[in-house]
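Moving on, here comes chain A:
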Amino acid sequence: MLGEGIIKGLAETARNFVGSYVDKERLVTVQYPEERLPAKEAARNFPFLVFDGHDPHAGLRCVACQICEKECPPQCIYIEKSMDKKPDYVGKPQFYPKIFDIDISVCMSCQICVEVCPFEAIKMDTEFELSHTDRFAGLLFDKHQLAKSNEYYQKIHPNEAAEVDGHLAAEKAKAEVKAKADADAKARIAAAKTTTPPAAKPTPAPTS
Partner candidate 1 sequence: MIDAFDQIFVLLKHWALGWPFWPESLKPMLSVFLSIVPIMLVFALLFGITTVVERKAIGRIQNRYGPNRVGLPFTDVRLFGFGQFIADGIKALTKEDIVPRAADRVVHFLAPIALIVPVFLAYSVLPYGKNMAPIDMDTGVLFFFAVGAATELSVFMAGWSSRNKYSLLGAMRAIAQMISYEVPLIISTITVVMMVGSLSTVKIVEAQAEYSGQLPHWHVFTPWGLAGFILFLIAAMAESNRSPFDLPEGESEIVAGYFIEYSGFKFALFFLAEYLGMFAISGLAITLFLGGWTAPLAFLSWLPSWLWFFAKLLALISLFIWVRGTVPRLRMDQLMNFAWKFMLPMALINIAAAGLWFFLPAGFDRWAVCSAMLIVPYVLLGRGLMGGKLFTKRTYRYAE
Partner candidate 2 sequence: MTLPFAILAVVTLAGAIAAMSLRNLVHCALCLVATFGGLAGLFLQLGAQFVGLAQILVYIGAVAILIVFAILLTRGSESPQQPIVAGRWLMGVAVAALTFGSLMVSIVTSTLISSANGPKPNVAADISVKKIGAKLMTEYVLPLEVVALLLTAALIGAVIIAMEEQARLAPEGSQSH
């Protein structure tokens, strides 16, 4: 009969209306600024620079090799290499970026910079509340804004960071073993050549 469907529909909407007050399970809305969804491991939006330890300058993993700058499809990265060098995590003296800028208004979150980086220095961030009243300078992030600690990285991407840390630790261990072997070899050579004075060279693995 005509109108039957409308009555059924009205009953259904009434059930939903009352149900939304009685049964909290029905309301799936997350009220954003106060409530947040738990962060997802795979979430990503804009890149940041990882540093070890507590000093963003000293611990910065980036060596200013500029691969990411060249690979970046929208060319949102700008790097200026330093004149001097500073030791990296294994102790090898390396260049560091004097200027490292990312224009996040240009960045397309493709993660290519992360994939090409040989030093595990650039990673994807999950921070998304980046709105700013200045749409040019406010969205151009410099080195200090981009540098974030390894602990932060471990927090936002725990699995990925653990993998990277293991990888780096293995590399460092390998480097130390190699350095030790080199030192031993040098010591042996030095010992063999007793006539020559002991090497005045500094050990190649100073602790930073």
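Picked so that all candidates are chains of the complex that A comes from, given by their letters.
Assume contacts are C-beta pairs under 8 Å (C-beta built on N, C-alpha and C of every residue); 3 or more make two chains touch, one makes a residue touch a chain; residues count from 1.
This is a predicted model, so every value here is computed, not measured.
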{"item": "Touching candidate for chain A, same complex, options 1 or 2", "value": "1"}
{"item": "Residues of chain A defined as touching candidate 1 within the complex", "value": "1-3, 6, 9-10, 12-14, 16-17, 19-21, 26-29, 31"}
